[in-house]
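My questions all concern the structure below.
Moving on to chain A:
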Amino acid sequence: MKSLLLPYEITREAEMAEPLNYNHRSRLMNTEGVYKAEISSITQLTEMEKLFHIRILDAAERQRFTFLPGQFVMVEVPGYGEVPISISGSASNRGFLELCIRRAGMVTSVLHRAKTGSRVGLRGPFGTSFPVAMMRDHHVLLIAGGLGLAPLRSAILHVTENRSDFRNVHILYGTKTPDQLLFDYQYEQWRRVDGVNLSIIVEEGGDGWTGEVGLVTKLLDRIPMEPDRTYAIVCGPPVMFKFVCNKLGELGIPMRRMFVSLERRMHCGMGKCCRCNIGSTFTCKDGPVFDYWTAINLKEAI
Partner candidate 1 sequence: MNVDLNIRIHPLTRVEGHGDLLVRVVNGQLQEVRWDVVETPRFFEVMLKGKHYTSAAILTARICGICSIGHALCSVRATERAFGVEVPETATKLRLLAKHGETLQSHVLHLLFLAAPDFLGLPSVLPLLQSSPSTVALAARLKGVANRLCEVVAGRATHPVSIQVGGMAVFPDRRELAALKAELAGAVKDLAAVADLFKGFEMPAFSRETEFVSLKGEGSYPWIGGALLSSDGIERAEDDYLQMTNEFVDERNTSKLCRLSRDSFAVGALARWNNNHRFLHPAARAAADELGLGPGCHNPFKNNLAQLVECIHVAHESIALIEELLAEPGSVQTMAEVSPREGEGVGAVEVPRGILYHHYDYDGEGRVVRANCIIPTTQNNLNIQHDLERLARNLAAGGADDARMERLCSMLIRAYDPCISCSVH
Partner candidate 2 sequence: MRYLKIDSPRPRIAVFDFTDCEGCELQLANKEETLVPFLNAVEIVDFREIATGEGEDYEIAFVEGAISRSDEVERLKVIRGKARLLVALGSCACFGGVNRMKNAYDLDAANAEVYGPTPKETLPVRSVKEVVPVDLEIPGCPVCKDEVERIVRHLVLDVPFAFHAYPVCVECKQRFTTCLMEKGQLCLGPIVRAGCEAPCPAGGLGCWGCRGPAEAPNVEEFFALAKARGFTDGEVSERMAFFGGFEGIAAGGTR
């Protein structure tokens, strides 16, 4: 009876040639294999956030790696863990990835201690993206609160790099205090792009702050709207996009043209671990970017 249970080697080739008898050819891949990548540069943005430039070491893999604005990667610090991080950089950039990471818990703390040259693992990209193609020829509202600028920046860069594809572009960004503002050294540059309006607001200004004080929603009042020709992307904490989206709704923008990026605990990025489940939806593969209609229909989403 030896032949009964011959060991069966699971390989991609074998699975394609002789699939399990489940009427289905599985797209088998090495789910845990990572791209080995090197931290090529580190910029301290604020006390809690650093910007990492990460370069996939293998040149061919680096060339092959493409993503869409809004997608995220799983960054692995071998021996400590893996975390989902949105890609903050431009999708047109093939040389390195930009990741803006807040020191929040264990893995992000190790990353914050890492040095230029440290090697980490990357998997991805995962998840849905901002609807940059659909947004063509529309007015664009890009709204971020706090760390929400990290994912939104990829959209900002896409829009500024492809300025002619879009009509009016408004970027609204708010944080609690001025020292939490991310990428402040780039505001000037974005403002200079023809027809891009950038407004910054903080909740608590304090001494030396000459800019706006208040909530991001306040900025919306001043923007001339053409609601049926506008797309909005809102990134930030749930309370914030709830208010902002309600306001946008009042201004007449349909829910399916507002996009939000949701955040949940994640352990796999592949719709397996269920940690990011909202109702019946996986934030990692059905999200993180959802249109607002879908988002409010997810149980417990907001």
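Keep this in mind: contacts are C-beta pairs under 8 Å (C-beta built on N, C-alpha and C of every residue); 3 or more make two chains touch, one makes a residue touch a chain; residues count from 1.
Picked so that all candidates are chains of the complex that A comes from, given by their letters.
As the structure is a prediction and not an experimental result, all values here were calculated from the model.
Here chain A appears alone, and the candidate among 1 or 2 that touches it in the complex is 2. Of all residues in chain A, those touching candidate 2 in their complex are 77-80, 105-106, 109-110, 113-115, 117-120.
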